[in-house]
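The other protein chains are all here in position, but one chain of the complex has been omitted.
The letters A, B, C, D and E name the chains in turn, as written, and every chain counts its residues from 1.
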Amino acid sequence: MTRYGAQFGPDITFLGVPPCDLDHESTYSDADVVIVGAPFDGGTSHRPGTRFGPQAIRMADYLPHDGSRPSLALRTDGLKDLTVLDAGDVEMPPGDIVKALGVLEAAVEKVTRSGAIPVVLGGDHSIAFPDAKGVANVLGHGRVSMIHFDAHADTGDIEFGSLWGHGQPMRRLIESGALRGDRFLQVGLRGYWPGPETLDWMAERGMRSFEMTEIVQRGLTDVLIEASSIAVDECDGVFLSVDIDVCDPGHAPGTGTPEPGGLTARELLDSVRRICLELPVVGIDVVEVSPPYDSSDITAALANRVVLEALSAIARKRRDERDGTSWDPARPLLHGRPEAG
Amino acid sequence: MTRYGAQFGPDITFLGVPPCDLDHESTYSDADVVIVGAPFDGGTSHRPGTRFGPQAIRMADYLPHDGSRPSLALRTDGLKDLTVLDAGDVEMPPGDIVKALGVLEAAVEKVTRSGAIPVVLGGDHSIAFPDAKGVANVLGHGRVSMIHFDAHADTGDIEFGSLWGHGQPMRRLIESGALRGDRFLQVGLRGYWPGPETLDWMAERGMRSFEMTEIVQRGLTDVLIEASSIAVDECDGVFLSVDIDVCDPGHAPGTGTPEPGGLTARELLDSVRRICLELPVVGIDVVEVSPPYDSSDITAALANRVVLEALSAIARKRRDERDGTSWDPARPLLHGRPEAG
Amino acid sequence: MTRYGAQFGPDITFLGVPPCDLDHESTYSDADVVIVGAPFDGGTSHRPGTRFGPQAIRMADYLPHDGSRPSLALRTDGLKDLTVLDAGDVEMPPGDIVKALGVLEAAVEKVTRSGAIPVVLGGDHSIAFPDAKGVANVLGHGRVSMIHFDAHADTGDIEFGSLWGHGQPMRRLIESGALRGDRFLQVGLRGYWPGPETLDWMAERGMRSFEMTEIVQRGLTDVLIEASSIAVDECDGVFLSVDIDVCDPGHAPGTGTPEPGGLTARELLDSVRRICLELPVVGIDVVEVSPPYDSSDITAALANRVVLEALSAIARKRRDERDGTSWDPARPLLHGRPEAG
Amino acid sequence: MTRYGAQFGPDITFLGVPPCDLDHESTYSDADVVIVGAPFDGGTSHRPGTRFGPQAIRMADYLPHDGSRPSLALRTDGLKDLTVLDAGDVEMPPGDIVKALGVLEAAVEKVTRSGAIPVVLGGDHSIAFPDAKGVANVLGHGRVSMIHFDAHADTGDIEFGSLWGHGQPMRRLIESGALRGDRFLQVGLRGYWPGPETLDWMAERGMRSFEMTEIVQRGLTDVLIEASSIAVDECDGVFLSVDIDVCDPGHAPGTGTPEPGGLTARELLDSVRRICLELPVVGIDVVEVSPPYDSSDITAALANRVVLEALSAIARKRRDERDGTSWDPARPLLHGRPEAG
Amino acid sequence: MTRYGAQFGPDITFLGVPPCDLDHESTYSDADVVIVGAPFDGGTSHRPGTRFGPQAIRMADYLPHDGSRPSLALRTDGLKDLTVLDAGDVEMPPGDIVKALGVLEAAVEKVTRSGAIPVVLGGDHSIAFPDAKGVANVLGHGRVSMIHFDAHADTGDIEFGSLWGHGQPMRRLIESGALRGDRFLQVGLRGYWPGPETLDWMAERGMRSFEMTEIVQRGLTDVLIEASSIAVDECDGVFLSVDIDVCDPGHAPGTGTPEPGGLTARELLDSVRRICLELPVVGIDVVEVSPPYDSSDITAALANRVVLEALSAIARKRRDERDGTSWDPARPLLHGRPEAG
Partner (left out) sequence: MTRYGAQFGPDITFLGVPPCDLDHESTYSDADVVIVGAPFDGGTSHRPGTRFGPQAIRMADYLPHDGSRPSLALRTDGLKDLTVLDAGDVEMPPGDIVKALGVLEAAVEKVTRSGAIPVVLGGDHSIAFPDAKGVANVLGHGRVSMIHFDAHADTGDIEFGSLWGHGQPMRRLIESGALRGDRFLQVGLRGYWPGPETLDWMAERGMRSFEMTEIVQRGLTDVLIEASSIAVDECDGVFLSVDIDVCDPGHAPGTGTPEPGGLTARELLDSVRRICLELPVVGIDVVEVSPPYDSSDITAALANRVVLEALSAIARKRRDERDGTSWDPARPLLHGRPEAG
């Protein structure tokens, strides 16, 4: 196997799941999920470091790297009940964003074509373009909606003279036709960017963006219900893109463009769970974890748990669909387990 | 122009707004807001470092320093829709608190006399005395109420042998007659200071202090409504003093006297917005950001956003008053923008 | 006095309370509370450092170390209204967990026998075994219930070839007969540990474990009320064990096995207060503070306040019982204090 | 003036020297030295962050930013006795290295053409190509020698699929014909890179590379004398390129590829002084300062002093040449100053 | 293969060398060097964290983890010219030092018996006992001398009630008879430990300990020559034990008991090279790297280079012995390489 492995550091897999090699389809043809590292921060407008995101997210746990994580909450093992493989990193030259994104798009497309769900570990948010487009290339342009957790809309046009960067992927996705603007749901926006011109562009495309004020006023659950209903209208699948900076900097300090006033870690995990339990998720990325700015790896751990929460929920959804069961969030942890006679 | 500039580091302005010089009134006579740096930690009883607060607050953003910040939530640009100038720092010798506070009081008074709102970047909380007194000197002693976000009452008497320090400014303000005790509203107090004697003093002056237990029990919104109604009773203006340690140390680690159990960053921003939208704010300070104790600058970023939230809300309030419009927190971000035909 | 003092660093006491010496009963025979340091991380499965926890918790405050802390919320001084003494550390060799835990058990037993409440500052969570067992040895096996705040159940069996470690104390306590499984209340569990086999074991023992999903769904207050009612059913006393990692890593980064999605600091403090106000608490430990992973000491400060909150509430409970009064969380801070005539 | 200013953060100049604008020649036509920021880390193979190098180097001092620094050692003021201007940053898109380096080369060429010495603040070492080539474009290809302080030879060929990166600039410079391989002096190499093939290439080009073993064995002074004599043989000017990682990580932790066993800070400063005092330096760059990995800004401070040492020595050299004086390193600091009569 | 792998984190090998499994001799029977991780800090008297030392040392490099490191200085590839395998970690329960050390001793003995040189990555210095004893068990008690770089003599008797800890291994080694006291060479001692009683014990055993004062006075080279000549007198092999705290804390901050006034990183690397080039080294350990106290991983990087320097020198020694060549430290890096005709 000529697997590329890790661009930075040793060749490890996400919490010890088995490796696969994107150059050899047989190594992942039966996968449910393929994890892909995108160690790229060449699109970052401010603090870099997300190139070390994939490595940090793969490692950020205190339990053995044994490829198993039974979820207390969901009573599934997202790494065992699904076939989860890790393809290692895609080689992404930091100084050539166009080439780097192209290589990633091809990788994601391969995974999707195999029938597996790609889970891409960023890297900065510029990778959302190849991530979502790679999926849509297979499932059909316009057939995949986007639920996008972020402090920032990422719909900018040109920055530092370039069309490509971590502030622009969502505009590029819509402009390319891969995704429909009116099936683009954004959750957690706040702060002072972008300006009116870009907001007008977003409105014209029919985007639905939930700023934190609206979320606080209406409640997060209400907002997620609305977003979910739009996401599955005339679309076959949902791409979930999680920028870790949707959380408050207190919960996620290790990121490039921290914006005060965000979600708690608990709210993000619960939201990811709900979406992956209820909607037909066809692709995921978790981005903007910047280890050099992290504090005791808490941001990397959060991103690690976002991945686990998503995989656990997908596993649970499949089991519930197969068994005709359903999940009850209020059921006590030990309820239904054998008690001493 | 003989502008003093920055006491520490290069001479920069808050996110790139134009400079002015307090020694030349013509440079700020048409300002709506004048930012003043108070790089002073000589009143700090424990961890110092707030002398670098003004520099850190001015710089703590990942967007260009272009003097423009269009608020997503409020649909105004607090730096453009108002005339906001930055007077640089006031020279404050760290070892001579009496002199340092006197110079600051004179500076704030100048700003107020010009008709602008002073926004003072601290510095430790000892500066609240010159900040609020400087305003009251112009608007009238007893005519300005105080809304004070803080973990600590700051009504101590003598510390390390001195009447002046960051634990005492609120007592000094009331004793001086500049502010009325019964128009003094404190939000976020908690912990184990001050002791009964000081609390008695506070009660005697008719202060209204909302400890976190009461806030949790009643809800923050309810508390703010009560505070606001007191603040405008027989007073013409409100001074808003934000000690960043009102937030929980998880959200604001970079401060001198962190007290667990505080507000979230989101709650603070929403509170500041409400006050500046609804009340006649005549002066603001944001204090106790201590960069050497910060983690990836998240505390400085929070203070920066407190300032922006306040300015955005003031701008919005003025526009609404002029246009007869009103702000609706539940309105979606893109609502009302042009949609493609 | 041949007091052992501190295993690491200078011999200091918790915020300056008087010292006592466990080898001389007369030094603590009239104590209400005896603080004991357990500077041990030999049971830690991942990040060590909790050996410095006792020192850090004792020191983590910005107020003078004067043995007095009047609580704003509870209107008592937990350090003055009770007789609180600090016995220093128990000598615990890091490489000999069996010996180390044995010495601690003896120390806790001594304190309990004297009639005082032991408050043990960890140290990793392996110390919960000697802490709770030491109490139960005196009050009677099966007569003490446990309320256990933690992200982890700590009911594992064997780790790194050892029966003893910070993932196993709760199993050992139940197996030893010291505590009843069906009076074992766990609050805050989450994540991916333990696996089904251990959960079955827990269910068989009748444990009641509140995972975060249930807590979010039902509300923390509701959960605490249920836990409290179980805790006093056929038990004479409650042991309160607080693993600081029950809080979200944003609020408590300085710990060995941080698990995203936990309680806020505010929620923990309010929970501790409620339990100590309402239940017959007979022993407390606060564990898993790891200073080398902390950020500006905010985790140590939180643990310090957990202790203070508990002591303040115990003092208040005793006063209310004596005076026939009761505590009202909605009462304003300054209410009832003398006002100027 | 439409000066671009700073790519990241506020527009400041090196320790307060006056600004100039490369788009307007009149603003720098009389400069002796023009400082140019190259905030680029798109060529970095490992830890990024050097994009913040220019900002950090400009600010890293505790003295006022007043454009004056009288050297105790050299008795000149490198910022006053020369006309030193700061052109701000060149805009360098992080994801497009070819474009970024091209823009920088044009900027350096402009400065050289004006007769000033360009001092480029990096940024990663990929910028050495445009820095030295920009100078050689004006002074003549083959007429400029290179003295290169570094732990690494930077003569690699292709990395991450790219010809351009911080491990390759020296190869590109020689291949381009801008610099002669046999006038390329490297000081401080060590460690395990590059491999034999690249070393052969270097030997074929006649490079002279002083590895640390040779330096320790012979003494640094001896090595510098040899390097200096080669540098001026058939060359008209010397380009001095200082990669801060030539110093031991203990002295310069804030860098991307730290290699243990390097020079002390003192040795680097003394070497830079010697070279600038004795040789016709026509261009300088100081690279690889990565603030997110720094400790209390000591690496940025060292780079700041490398610039000051160079400018002080150039000023002293010009004065000595004009006045026929010479500098004596053993002369006491206060010698020759007026003594009280 | 049932390789245990890593006790903490993913199963990686030292810079990508092939793995082996100590439970299957065939996997390492042809090795020249076997690397063994000893992730143990249960013997640490103060700051823990060395349990993460093996992982950090294996990873601390910016070059690809490709199992190759051609030394510039020695012109060998220590990882390729020798057969170097990595056996992963030995499972060492943190709370049971006697058991932990026993398991490690067995592992080292296995490696030595196979004819390979064990290179043990610590862990705290308590592991020197099993490391050196494991070797001597095979080569003969009394036939192996020790060269020991350290700030501390590590010849204490009892600490925290235990005979075993990182302050005692050297005493235990001599008492056990495995090593002769009069072939025990210590380099770099300094500070205030141990006291006279222990020094008397050391003198009685004929130890030769070079305190920093003597080293500064005589020169390090002189000291190493004396030590080397003793080391090979009536001994067949030399064990090299490097406690990273022999270096000054400026060069190696990430350690448990930093003692100011030590060697530079350069001096340590040169010393290790000399010893491995000149003496029959039969075992090595590198200990006391504590990642939680490190700064930007510079201490881990230094330990990584100590290993590489040793392996490079051993490879060079074997080649020189085979080819009849010798190494000249003053030879220029590129000397002898093909030059263009």
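Basically, a contact is a pair of C-beta atoms (placed from the backbone, for glycine too) under 8 Å apart; a residue touches a chain by one contact, two chains touch by 3 or more.
Model, not experiment: these values are computed from the prediction.
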*What shown chains does the left-out chain touch?*
B, C, D, E
*Which one, B:G5, B:P19, B:G42 or B:P249, makes contact with the chain that was left out?*
B:G42
*From C:G16, C:P70 or C:G237, residue that would touch the chain that is not displayed*: C:G16
_For a quick check of understanding: of E:P54, E:G237, E:P258 or E:P332, which residue touches the chain that isn't displayed?_
E:P258
*asked:* Looking at the full complex, which residue from D:G122, D:P169 or D:G250 touches the chain that isn't shown here?
replied: D:G250
*Since one chain isn't shown, list which residues of chain B touch it in the complete complex.*
7-8, 41-44, 46-49, 51-52, 91-100, 126, 159-162, 164-165, 292-293
*At which residues does chain C meet the chain that is not included here?*
6, 9-13, 16, 58-59, 65
*asked:* Need a quick check: the contact residues on chain D for the chain that isn't drawn.
replied: 62-63, 68-73, 248, 250-252, 264-266, 269-270, 295-298, 301-302, 305, 308, 329-334, 337-340
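Going forward, only the chains that are shown with their structure count from here on.
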*Please give the intersection of the contact partners of chain A with those of chain B.*
C, D
*Turning chain B onto chain C with a C-alpha fit: angle in degrees, nearest 5?*
120
*With chain centres defined as C-alpha means, what is the inter-centre distance between chain B and chain D in Å?*
43
*What whole-Å value do you get for the distance between chain B and chain E if each is reduced to the mean of its CA atoms?*
57
*Could you check chain E for residues that touch two or more other chains and list them?*
none
*Which chains touch, pair by pair?*
A-B, A-C, A-D, A-E, B-C, B-D, C-E, D-E
